[in-house]
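Structure incoming, see below.
We show some of the complex, not the whole, and keep each chain where it was.
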Amino acid sequence: MDVVHQLDIEPGMSVNALVERMSHCGFGARRLAEATAIYEKMLSGDFTKFLALSGAMVPAGMRNVVSDLIRKGHVDVLVITGANLVHDIIESFGCHCLGTAESDDAALRAEGKSRIYDIFLRDEDFAAFEELMQRILPDREEILSGRELMSHLGSKINDERSILRSAYEMDVPVFCPALPDSMIGLQAWMYSQTKKLTVDAFADIKEIVDICYGCERSGIVIVGGGAPKNFALQSMLVTPNSFDLAIQLTTDTPENGGLSGATLSEAVSWGKISENAKFVTVYADATITLPLMVAATMERLKNSK
Amino acid sequence: MDVVHQLDIEPGMSVNALVERMSHCGFGARRLAEATAIYEKMLSGDFTKFLALSGAMVPAGMRNVVSDLIRKGHVDVLVITGANLVHDIIESFGCHCLGTAESDDAALRAEGKSRIYDIFLRDEDFAAFEELMQRILPDREEILSGRELMSHLGSKINDERSILRSAYEMDVPVFCPALPDSMIGLQAWMYSQTKKLTVDAFADIKEIVDICYGCERSGIVIVGGGAPKNFALQSMLVTPNSFDLAIQLTTDTPENGGLSGATLSEAVSWGKISENAKFVTVYADATITLPLMVAATMERLKNSK
């Protein structure tokens, strides 16, 4: 039986050096090391790579981590919340501010600031977002899929660090299963009052299910949970395939029965994840664990060249 | 300054008697009592009443609590996950089974059972669901809103305890902001391969925003978080109005920055909830707190007649 190696810290050690040593520890440290090992395998092998992203990751500073993964070819399918895309678009011309969670929220409203935990957004950035959306949304006769709308928007964002732009350039499909539940949805609806824009609520299903049918081997990284997690997993469910590798970075725990905190083992009972899959959940703040896992994996890929 | 009254328990006491005494306690007990006080105010006054429901509440046994609230006129707008509606439909002809969270998930798959924490679903019930859906989905030339599709489905469910049926009969609009992210979405897509069925992804936005515009005073009960929470709050955001009363029952906490755990105070900074609103979040399993709050409030309403 393998034993715990007490972790040694060396000043100046690389992120991967630290994560490697965590593989002989317990609790979250070991799970993080396992996640990194699975991610290295996913990125090194011939897997169709899904990334399901929820939680306010872009406001919290994770935009470049995601767009960089896309540009490096490490994402084949992106399933994401509308909110993250809204903030991705805002970052292309504006910014998010470092605030504090201990705020007088009524005073913030009076100042024209909206709070996301310890991040503030200024009304002027939202106004600019609305103005931009009304300018770049498509005027089309034919009914679009959500994926097509996302691709169109990506083509209009002039920022190479943008998630939407990167996905557009790399030909990565972007699925947003709760599209009406975002300011993109709100803006699209307003736009459609005067222009021609219709999105078929179900068209994305065909597109993602087709991808799932075509997967010989597949892996998924789930950040948070929510609709992106479920949409990716249920799409695989309706095919004869299932995920071979799966990583979940979340703070939700299983005990309340919700999908976001459900174990990946539970997904095995549904046939979403293969009985023989390698999978792990790291229960910790993804603004810490996602950069760690990505930095350690990138270092391994570089070293293995 | 009010003081803590140490809570006295009497054998046979009613749920409301217990909750009332919790109003002089601390922590979750007091928050539950505050939630009940706000809910009593919401149901007694002239408020437009929203219910935003996520988490596997129907599999966990909360279906009648919700449908009963609808039938009693305590819900004016329902925003809900597709999954809860899937399970609502399954309950109209089938069942959910009492399982255990400590399961061999591969063995469950072999037996044809899918697990939701400690609840099991049998493949035959899913098969019957699919067969039913293919029979009752509408064949329509015109493009529908999601709300219209939900209303149509409600008209076809022959079960008065059904949430969808109750909403249909009581004329309560049902919004499902992540409709593609559910087996209803999957079935609708399959159906549309051979029949005529198109849902406009954005049409619901107009309907719910119109309702929000029309609210003089409004209140919301949020169970869980996710897309239903955000969709209801953002719809109010684009109007000059805001919620006057708000209750959240959730296990998510604010520290990870996600929307599900975001405080209701944070929503004040956005203008979703009024600066002068009364609101409270009860941080505990909603399968415990929702029945408690509803039972205590129903008792108060009955007593006040």
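We just call them A and B in the order they show up, numbering each chain from 1.
The criterion applied here is as follows: a contact is a pair of C-beta atoms (placed from the backbone, for glycine too) under 8 Å apart; a residue touches a chain by one contact, two chains touch by 3 or more.
What you see is a predicted model; the values in this text were computed from it and never measured.
> Assuming the complex is a homo-oligomer with 2 chains given explicitly, what is its full copy count?
4
The criterion applied here is as follows: only the chains that are shown with their structure count from here on.
> Quick one: chain A and chain B, Cα centre-to-centre, how many Å?
Computed from C-alpha means, the inter-chain centre distance equals 26 Å.
> Quick check: in the complex, which residue numbers of chain B touch chain A?
My answer: residues 54-56, 59-60, 83, 101, 103, 105-106, 108-109, 113-119, 143, 146, 177-183, 185-186, 188-189, 192, 198-206, 209, 224, 226-227, 230-231, 234, 238, 251-252, 254-260, 262, 265-271, 275, 285-287.
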